[in-house]
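Apart from one protein chain that is not included, each protein chain of the complex appears where it belongs.
Here the chain labels run A, B and C in written order, and each chain numbers its own residues starting at 1.
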Amino acid sequence: MAMVWIPAPWREKLTQGQQQVDVEGATVRQVIEALDARFPGMRQRIIDPEHDRIRHDIAVSVDGEISVEGLRRKVGETSEVHFLPAMAGG
Amino acid sequence: MRDFEYTAPSTLREAVKLLSEKGEAARVLAGGTDLIVQLRARRFQPERVVDVKNIPEVNELSVSPRKGLRIGAAVPCHRIYADEGVKEQFAGLTDASMIIGGIQIQGRASLGGNLCNASPSADSIPALIAYGAEAEVIGPDGKRKIAVEDFCTGPGSNALKPGEMLVAIRMPLPKNNSGGHYLRFIPRNEMDIAVVGAGAFVELGGRSKTRVFKSARIALAAVAPTPLLVAEAGASLEGQPVTEETIAAAAAIAQEAARPISDMRGPAEYRRHLVGVLTKRALIGAVKRANGEFVPNAVQSNGHPVYQLS
Amino acid sequence: MTDHGETTRKGGEIRNFGTQTYKVVGTRPIRHDGTDKVTGRAVYGGDIRLPGMLYGQILRSPHAHARIQRIDTSRAEALPGVHAVVTAADLPDTTGGRIDLGEGHADTKYMRDNILAGDKVLYRGHAVAGVAAVSLHVAEEALALIDVDYELLEPVIDVETAMKDSAPLLHEGLTTTELNEDTGRKSNIAMHIRHEMGDVQQAFAGAAHVAEAEIRTATVHQGYIEPQNGTASWSEDGQLTIWTSTQGSFTAQKQLATILDIPVSKVRVIPQEIGGGFGGKIPVYVEPVAALLSRKTAHPVKIIMTRADVFESTGPTPGSYVRVKMATDASGKLVASEAHIALEAGAFPGAEIGAAAMCVFSCYDIPHAVVDGYDVVVNKPKSAPYRAPGATQVTWPVEKVMDDLARQLGKDPVAFRLDNAAAEGTRRVDGIVYPRIGGRECLEVARDSDHYQSELSGPYRGRGMAIGYWFNIGLKSAVTASVNADGTVHLVEGSTDIGGTRTSVAMQFAETLGLDAADIYPSVGDTSAIGYTDVTGGSRVTYATGWAAYEAAEDVKRQMIERAAILWESSADQVEYSDGVFKTRDGSKSADFKQLAQKLEDTGGPVVGRATVHPDTGVGGSFAVNIVDVEVDPDTGKVDILRFTVIQDAGKAIHPSYVEGQMQGGSVQGIGWALNEEYAYTEEGRMANSTFLDYRMPTSLDLPMIETIIVEVPNPGHPYGVRGVGEASIAPPPAAVAAAVENATGTQLNVLPLRPDRIINAMEDSIPAAAG
Partner (left out) sequence: MSKIHVQCTINGEPTEFLCEARQSLLEVLREELGFTGTKEGCNDGNCGACSVTVDGVLVDSCLILAAEVQDKTVGTVEGLASAEGLHPLQQKFLEHASLQCGICTPGFLVASKALLDANPNPSQHEIRHWLAGNLCRCTGYDKIVRAVLDAAGTAE
């Protein structure tokens, strides 16, 4: 099972304060679907349905690396998945 | 900037004519390091610019025992601080002329321009005042002289009448046992405008262990609408022994006389504080030079000069 | 000024923690574009001159906050020599939407509004109209003939005021979002983000030592010497060509297409040499105006900003208000931390608050932590990235607190940091677990350095140290490589070269093929000549474009092996390549790269290698440690830097001289930020010091030599172990300099810059320092 790190602003509203959640899923999309099944509202917070991609202000990281394939990124059995604010450098 | 007529006369008479014809609509160009910036900023929109650098009298630099030091109004700083006579007799002017802008600016900027620009923070003016310099002016009504401390009349304004121009700055040769020093405070080590500047010229009497001030002149930059001669601070030293105490007392008088404002270069209170610090340092530097001791200028200073009476 | 070490040596110390030795990588060849740049031949954006070219100028708002009631351009248009005037009315309708800039997103309405103000001006310097004329001077005269009526509004120029409920609102429709969720609250706070790990309250409750700091930092500018510029030629067939100095030609292309509402294929951006950027030349400013003017006049139009424009109208880095609290147990292990970070975005949302929130505690292993970050609009120019954006603002408060805790514990500051340094496996407050990183090694090297071990004595002298962190961005890069008949290679990349990266990229290519760096001729292609490449920023070029060069070299190698097989009537699996020589496995035939290159015509024609990368693995981060000695003049408060050492983890330094250059340059920008640089504002919101005279960047006379120690802890995710080094060096200097000044004077300081008057005030407020 992959470990998902729940962003702090969502913990109260969605996961009853849980910081980490273990879910099944072989891709980021499957992980999000599994999350949404347990914590409804996850999908709409992460996925931009119009373009079928991660919403623009959010970056998804798998095992510490920002996914460049977005929803399609593979997730391993022991992977960690994070949803972070998207950011830039100078 | 609006276009204008560029003229480059080769005689004073011609220059005065060119200036008189246009009155306020003519500006004199020497080094240009202030004027060209001001034209771009549209502070002035002259119809005619009179470049005076082809006129022999404004380009001369001479030191003679009889006539003292004469600096043509357009002589650039780099010629002043490279001059052996100036270095030897007017070290306080060397101090000032080598900190106006960087080397590039010093290649063009003149003390005459610095004076005419009449900025309260001008570095050379307190030094000139301390040395008792006079401005030699020519105009449609002939020549006249103005004491440098009376030359500036407000920020950016001076005592020149329409049609007049500065020809030279002159000052007497200092007597034996005298010395001058100018220094300023800036947050960086070069390139800034003075937050506060202080110039001092002293003449000492008495024997080496019991030196007394015969006379002193102290002038300040950036603490009033014009560069400021603090005559009472200098007068307070006359006949007094050269001690930390008498110097501190003169510095306190200078602090009293200062009327600084707050702007992006420094708050008023801090400026007043600096007046005390810099006046002391300027006096100590001048005393040391009067005693024949070495006080470094900006190029010689590798680190911090020590401002303590020996 | 003290000089440590021989002054004409060509490089500093390198400490290796497991990187390999290579033939080309790690050497110091002369850069490929060097001769053009020392002879004045190199063409920068401002040097462009086209037939029929007009000169553009931009009218800017004199007010910080006002509603535009009317713009009358008729008098300007009537001036002889004026060809056209444009205003926001010439821009496409501004309905809004988002654009992906590779390095983050932007709102298209805000983007257009920042190019030419719509209904409101939001900062002094905000562009209002553009003019094209036969000469620069005529265009400038025309500006004075444009009449604009403003209704003045109250400005808000600092983040603390802007966050108050009573503050005037810059954007009537702006509401606060929390990680992409609209709270519906109308406010100048555009975004709030929060990271939280563990149970912070409980951890603080059980802590033995607690320290806190409250810090304010001024708005500062990147300070590149070359002003923004752009030349546009809009052809009758609808094709727009732009010559500009930009950090990313494709990002510029995307912005132009969006702002002008035309397809990207209609925009060709030809990047010129660029005179510094540091993040500030990612956004476009004058290019869209030049384009509009070109379309309207049917002439090419060039616009170059004045220096005042650069200060007042391009993105500085945010001023900030930051509070940090940290705690340890009795043994000195960090147990808890919290941070409140508010950054000034400028007129439109988008300060680098995410990066600030991520970097704030990133140097340490802290089990319980919480960070709140706020992106706040104020009436200042829209902020832009500036070298490790957001990291510098948060590094000083954390490092000040760390020094305080070390004092409470009676520990040496470096030893205390080493006890708590983040390392492989440490979980950061944003939840991410570190791969192998070099923070600990940097601290160890600092501790053992000649500088840290040396004595510092004398009155009003003090030493400070600090550590800072910046991550790397991977992003997309493309490289093509054409093998020439003489065995050299022309390499085309899409990353604009601000600091010698053509060479660091070419060196990785050369290393991969066993060639000399001098055999590679690198150039930067325009948007029609090379595949999509993201900005030169985020410390990514040597890392990611270097990786693309490595892949392109592997591609060339594969193709050349096939050619050798054809030449020798063998098969590819029978040919091998090493040390620059192709051989058959039986050893019967061999040719070096140059010899084989001569045979390409007979074996199938040209060989062109290509690669694109979008790395998502091994994007490590870089740590920088500073040690600084200062002397303070107790009478004036002036600070002199006596000695400065920067230690940074480079992964593997491809060209050590340019790695050192990044370390030194970032350090000195940080010193400027610490001591003198700031936007000085009047009450009406006017910048009072928009010149290099009064902005006070460090000159050569304000500095000693900047000693460097490169630490090489290889990045396991990169073919040559590279870590991006462009940014981390700016994060620690204000913290280190402030600590040194505090130690020299016995004071506590909490505002940047550390102006002399502030130091004098602090000294008057505190117990006199124990001089000596």
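We take it that contacts are C-beta pairs under 8 Å (C-beta built on N, C-alpha and C of every residue); 3 or more make two chains touch, one makes a residue touch a chain.
A quick note: this is a predicted structure, and the numbers were derived from the prediction, not measured.
Asker: Based on the whole assembly, the unshown chain contacts which displayed chains?
Answerer: By the stated touch criterion, the chain not on view contacts B, C.
Asker: Kindly state which of the options C:34, C:198 or C:716 is in contact with the chain not pictured.
Answerer: Selected residue, touching the omitted chain: C:34.
Asker: Which of these, C:306, C:484 or C:590, touches the one chain of the complex that we don't see?
Answerer: Considering all chains, including the one not shown, the answer is C:306.
Asker: Among the options B:101, B:260 or B:276, which residue touches the chain absent from this view?
Answerer: Only one of B:101, B:260 or B:276 touches the chain omitted from view, namely B:101.
Asker: Pick from C:227, C:248, C:381 or C:494: which residue touches the chain that isn't shown?
Answerer: Final answer for the missing-chain contact: C:227.
Asker: Which is it among C:484, C:570 or C:699 that touches the chain not included here?
Answerer: Looking across C:484, C:570 or C:699, the contact with the absent chain belongs to C:699.
Asker: Residues of subunit B in contact with the chain that isn't shown?
Answerer: 1-6, 8, 29, 32-33, 36-37, 39-40, 49, 51, 53, 76, 78, 101-105, 107-108, 189-191, 298-299, 302
Asker: If you put the missing chain back, which residues of subunit C would it touch?
Answerer: Subunit C touches the missing chain through residues 1, 3, 7-10, 28, 30-31, 33-35, 37-44, 46-47, 49, 136-137, 222-227, 273-278, 304, 306-307, 498-500, 655, 657-658, 660-662, 664-665, 667-669, 691-693, 697-701, 703, 705-706.
As a convention for this text, only the chains that are shown with their structure count from here on.
Asker: Mind checking the centre-to-centre distance between subunit A and subunit B? Centres are C-alpha means, answer in whole Å.
Answerer: One centre to the other, that is 69 Å.
Asker: I'd like to verify one number: the distance from the centre of subunit B to the centre of subunit C, where each centre is the average of its C-alpha atoms, in whole angstrom.
Answerer: The separation of the two C-alpha centroids amounts to 43 Å.
Asker: Counting only Cα atoms for the centres, state how far subunit A is from subunit C in Å.
Answerer: Result: the chain centres lie 28 Å from each other.
Asker: Among the residues of subunit B, pick out those that touch two or more other chains and give their numbers.
Answerer: Where subunit B is concerned, no single residue meets two or more other chains.
Asker: Along subunit C, where are the residues that touch subunit B in the complex?
Answerer: Listed in rising order, the residues are 1, 137, 140-141, 631, 633, 635-636, 638, 640, 675-676, 680, 688-689, 693-694, 696, 698-699, 701-702, 755-757, 760-761.
Asker: Which bits of subunit A are touching subunit C when the two form their complex?
Answerer: Contacts found on subunit A: 5, 7-11, 19, 45, 55-58, 61, 63-69, 73, 80, 82-90.
Asker: Taking the touch rule as given, give the residues of subunit B at its contact with subunit C in the complex, in rising order.
Answerer: 1-3, 102, 185, 187-193, 263-267, 269-270, 273-274, 277, 302-304
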